[in-house]
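Apart from one protein chain that is not included, each protein chain of the complex appears where it belongs.
Take a look at subunit A:
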Amino acid sequence: MSPPLLTIEDVAVELPTPRGDLRAVDHVDLSLEPGRTLGIVGESGCGKTMLSRAILQLLPKKAKLSGRVMFDGRDLVRLAPESLRRLRARDLAVVFQDPMTSLNPVLTIGTQLMETIQEHLELDVPAARKRSIELLAAVGIPAPEQRLAQYPHQCSGGMRQRIAIAIALSCEPKLLIADEPTTALDVTIQAQILDLLAREQRRRHMAMIIITHDLGVVAGRADEVAVMYAGRVVERAPTQALFKRMHMPYTEALLAAIPKLETAPHTPLPAISGRPPDPTRPLKGCSFAPRCRYAAGRCHAAKPELKSAEISGHLYACFHPIQMAEGMSA
């Protein structure tokens, strides 16, 4: 296995709020090899977006970050702003959820694409233009030459996301972070965009992090999945292993709560009762304990650490893991 491209060590993010510090990311460790895809899954407020912002060093000004983010041999937390700026967009690219707000509404698509290309690849205008057209064609935009002169509002949501992906890919990044890239899109367009990301990733041997609330999005497309809850990674495993035999009750409950196409109508859903804890009032024990049907005394008193399961690379944070041995469930 090649050495990791990205290593996150003990990263914590705290945001000051009027009600006290909010721990958005609570000591997370992750790593990612070149050419691989990591899916980060969790519900809103679980810290998945803040974690991606910590990797990109795009946290709000008041946020307190600790830990190390090693990318391609450099610690991004300690990197000078200028070096960081050069690294972002070139080696480290991002696609956000809402393509309308990530594109500048008053600049043409051509200007936005060529700006990035000229700045980072030091190409002249004709060369940058040629490359922009190639990129738009590669992300499946018909008549790319005409698109260059258009503004974002003249494009549909799916088109805008394709353009945002073209900009992200323009400098051949080593890592692409896609933060809910298809949540704002319709289901038929979602499939197209996910296909596009997968195809470009294979072609460029790029590493990718897909952040999503939808287990369905990562199931077929990520090599490894990290499930987050209340700021922590509570389970992490190769995708097949995770879906085959999950150990963390939260992962099980999350999967069970999704309506399935094969279930008969009017079947009550196994809902998770209650809601996630208030992040400004951290719990002493396991954050999922108040909603967990397996929780017992120890779960409310101490935080379970991430520990290894029988399969290498499978980690879980639970005192009462489920499906631990063949045919057994705790």
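Following the convention adopted for this analysis, contacts are C-beta pairs under 8 Å (C-beta built on N, C-alpha and C of every residue); 3 or more make two chains touch, one makes a residue touch a chain; residues count from 1.
Keep in mind that, in the parts below, contacts and distances are computed from a predicted model.
Name of the non-displayed chain as stated in its UniProt record, restricted to "Carboxypeptidase-like protein", "Glutamyl-tRNA(Gln) amidotransferase subunit A", "PadR family transcriptional regulator" or "ATP-binding cassette domain-containing protein": "ATP-binding cassette domain-containing protein". Checked against the hidden chain, the listed residues A:Asp75, A:Glu172 or A:Asp186 yield one contact partner: A:Asp186.
From the set A:Leu254, A:Cys299 or A:Ala317, the residue in touch with the chain omitted from the display is A:Leu254, counting the whole complex. Considering A:Glu9, A:Asp98, A:Glu119 or A:Asp214, the position touching the chain not shown turns out to be A:Asp214 (whole complex). Looking at subunit A, the residues touching the absent chain are 43-44, 156-159, 186-192, 194-195, 213-217, 219-221, 239-240, 243, 253-255, 257-261, 263-273, 275, 291.
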